[in-house]
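Shown here: the complex without one of its protein chains, the others still in place.
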Amino acid sequence: MKQNKIKQGVITGLTFGLIFIFLILTGFTQVGSDMIGNLLGNFEKAGAENALPVINLILFTGLIGLLMGLSTSKANLSNTWLASLLNSILAGLIAGLLVGAVILVTGSFHSQGVDFRNYLPKLGSEQMNYLLHYTTPLAAGTTYLITSTVASLIGGAIGKAFRQQSWTAHSMTWTKNTVKNIGKKLKLGQSPQRKIITILGLIVAGGLLYLLPLVWGSYWNYTMGTVAIYILLGIGLNIIVGFSGQLVLGYVAFFATGAYTFALLTAPQPHAILMNVWLAVGISVIVSTLTGLLLGLPILNLRGDYLAIVTLGFGEIVRILIRSDLLTFLTNGPKGVTNVVQPSWLGKVFSDVNYTHFLFLLVLIALFIAKRLKDSRTGRSWIAIREDQTVAQATGINTFKSKLLALALGAALAGLAGALFASRNQFTGPEDFTLMVSVNVLCIVIVGGMGSLPGIVVGAMVLKGLPEILRELDDYRLLVFGALLIAMMIIRPQGLWPAKKVSLELQRKDSLGDNIQEVEP
Amino acid sequence: MINKIKELKITWGSAIRVIVGSVVAVYLIWRVVIITFGSGEFGPDTWVRFLITGLVIGGIYALIAIGYTLVYGILFMINFAHGEVMMLGTFAGYFVLEALSAMPAPGTDANINFLNAQPVLSILLTFLAGAGVSALAGYLLEKIAYRPLRKAPRLIPLISAIGASIFLQNAAQLLFGPQRRQYINPDLLWRGQGWMIPVSGKSVMLTYTGGFSFVLSILLMIGLFILVRKTKLGKSMRAVAENKQAAALMGIDVDSVISKTFIISGILAGSAGVMWGIHNGLFNHYVGFLPGIKAFTAAVMGGIGNIPGAMIGGMLLGLMESLGPALLGLDFQLKDVIAFAILIFVLIIRPSGILGEALTEEKV
Partner (left out) sequence: MKPPAIQTKNVTKRFGGLTAVDAVNLVVPESSISSIIGPNGAGKTTLFNCVSGFYTPEEGEILFFGEPIQGLPTHRICKMGIARTYQNIRLFKEMTAVENILVGQHCSMTNNWADAIFHDRRFRREEENALNTACELLDFIGLSGLGDSLALNLPYGAQRRLEIARALASHPSLLLLDEPTAGMNPQETEEMKALIKNLRDQLKITILLIEHDMRVVMDISDKITVLDYGVKIAEGIPSEIQNNDKVIEAYLGPGTAKMTEKLKQKNNNYA
């Protein structure tokens, strides 16, 4: 019994200790401390030895300790105060000892002049000094130990206090109920009211989408443009993966096809076709749709994960071919295509504001189309295929045709996104189309919520927008990304904004003017 | 009599397969003849060289492919991060070799480092480290990223695996830096040296590292085969692959069998990773990516879930990759394209692989 009581603390301590060591070795402690420094405004280097403020690092350590304490208290809801705090202290001690030991060992080597940089590039001399708080290894190690323990204790106490109070639980349920009630009222209230609210909301949103690009400057226009392009890609892949359930990992191939078709048709090099921009966009969409059809014909009957790996292979083939000597005459090889034409309207080239507006408009249209497709015979057949392909076919759906249509539509959107991408960057090269693009888009679809259209917007904002804003974290973006994907699948596989079901039966009753009765299932 | 004729009923699908298959085969044979005797571009010695390269690399692919097949056979999931597990093994081996080369040998003069004083022991230690780290990585991977998703729809663990792959790749980059590193081999296994084999008047080199890798991969495969066929663990692995619930009812600890499967795959992948380092020398954190995907190709080609299939598939893929560009008259930079094209081709022509799938999934 007693063993079980302290087990939680030991495990949490070990986990957090190892995570902290990992953060030290990847240099994140430095970045994290700098960010804290940014917040506190004491980022300036000071002192004779060009030292960074040590307090930031200690605060960072404390932050980790705090989190650790909170997570120990979470697991021991039924424990007494004493046991809970004991657990927190234990976790803090263990983590502190682990980290302290690492600091002690590396620090001692460092003070003897050993250079780790060859093997662990984030442990250079400067970083080591900072990690050692500009003191001796022993002193620094002890500081880590103390900070971790104290912070964990505080975290544990806070966590316990919050969980002890029944008011927190009460307020939680209260909030939930209120939200539910408001939702119910909005849903069940008279139709005219609901319509007015919807229309007002649309007007405000539309106004914001129009006004914001005018005021927020070119950096934001660029960022939000990227997000918009990824939303387009997300909508396309969502048709394939989210609606019809076919895991396609080579989506980038269609994106690349669109971008290259557009670039080669409009750029002066290497072909000098110099086609009209809008015509070229149309042709790009058609070409990538055809690519989708051609790829889909032989492979769409493959089982789920085979399909994934085949399409992944296809994506890589396209990229390798684009940059190979074999096709250099056509694609300009690894150098890529430069001076891709920007779109224009009535002889005027799009400014970045115009471009952002244009992209937003396209996103709205694409969302509208996808929404309408979803609530139709076509969309229902896709979702049926996703749920159970065998039964879907036995219910009369020509599954092959249906899947092919999904792939073609998805490819068309990717082609459009590709053409826009190339024209906005005025450049396209093979390295724009690595596997990571496919994975990124897939993550947008999944993090947002499979099959959910608002989810894609949220997903693209989170995955493409946030990293642009948090530039300091650029190096760690993919790392976090990977961890996020795993965590997401375990904690919330349905996504941030899961798809919502339309209440068709209720709608019909509404329109028939029947009495609304709610039946609890 | 009539029945027999009916049994030979030809369907469109099979007819197309046979026709395409034979056309390809005839074309390839014709290419070999043309290249060797017609244009004289490649002599027999070159073919032998390609053959050796292909077998060596094929052995490495086979080891990784077995990992995919084992896991797929049991969990029906593509362990997308398997290539990264191999990459961690490559790094572990590298660090051990670095440490050993910096260490003075006990009892001899200071000029000879431990690596060259005790080459056999050093190599053994390197492989132990590589296999150990990869086994640990595989074990943790399953425990953290896959186990909570055991009952989820099949897409979910695959995405988790993609996440794990991205995480591990970037963790390695952040920890060890993005630069390319080079394995230090003991003098006994120095890269670029080897036995000379005379072929039609010219001599072809079989490098020491190549021969070593090939023999070792064959030995590991035999070991695995014995493990799966003859031991109790192997029997319970096959039982779990067949039917998890029934296996659990028979008293088999399914979780532990799955963990052990990941450990075994990790050991094989780690060994493959160290072999890769010893044989090729240069590597960085991307080292696992392409071999990973290609090994999966190999596993599919041999028939997923089928261990001998994975071995044969790996060897075949290695051979096709080294012989393919020459056979098809393509540039060598397109060898990856060939590998992927083969994958697509195999899946279209014969989705169950060369030796057939060993899966027990209900089809309806």
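Labels A and B are assigned to the chains in the order they are written; within every chain, residues are numbered from 1.
Basically, contacts are C-beta pairs under 8 Å (C-beta built on N, C-alpha and C of every residue); 3 or more make two chains touch, one makes a residue touch a chain.
Predicted model only: the values in this text are computed from it and were never measured.
Out of A:L367, A:I383, A:M461 or A:L484, which touches the unshown chain?
Residue touching the absent chain, from the options given: A:I383.
Of A:L409, A:A422 or A:V447, which one is in contact with the hidden chain?
Of the candidates A:L409, A:A422 or A:V447, A:L409 is in touch with the missing chain.
Looking at the full complex, which residue from A:L40, A:V105, A:A139 or A:A394 touches the chain that isn't shown here?
A:A394
In the complete complex, which positions of chain A touch the hidden chain?
Within chain A, the residues that touch the unshown chain are 369, 372-373, 375-381, 383-384, 387-388, 390-399, 405, 409, 501, 503-506, 508, 517, 519, 521.
One rule holds for everything that comes next: only the chains that are shown with their structure count from here on.
What is the distance in Å between the mean C-alpha positions of chain A and chain B?
The separation of the two C-alpha centroids amounts to 32 Å.
Residues of chain B touching chain A in their complex?
Contact set of chain B toward chain A: 76-78, 95, 98, 144-145, 148-149, 152, 154-160, 162-171, 174-177, 293, 296-297, 300, 330-331, 333-334, 336-337, 339-341, 343-344, 347-348, 351, 364.
Report the residues of chain A in contact with chain B in the complex, numbered from low to high.
22, 25-27, 119-122, 245, 247, 298-299, 302-306, 308-310, 312-314, 316-317, 320-321, 324-326, 390, 439, 442, 446, 475-476, 478-479, 481-486, 488-490, 493
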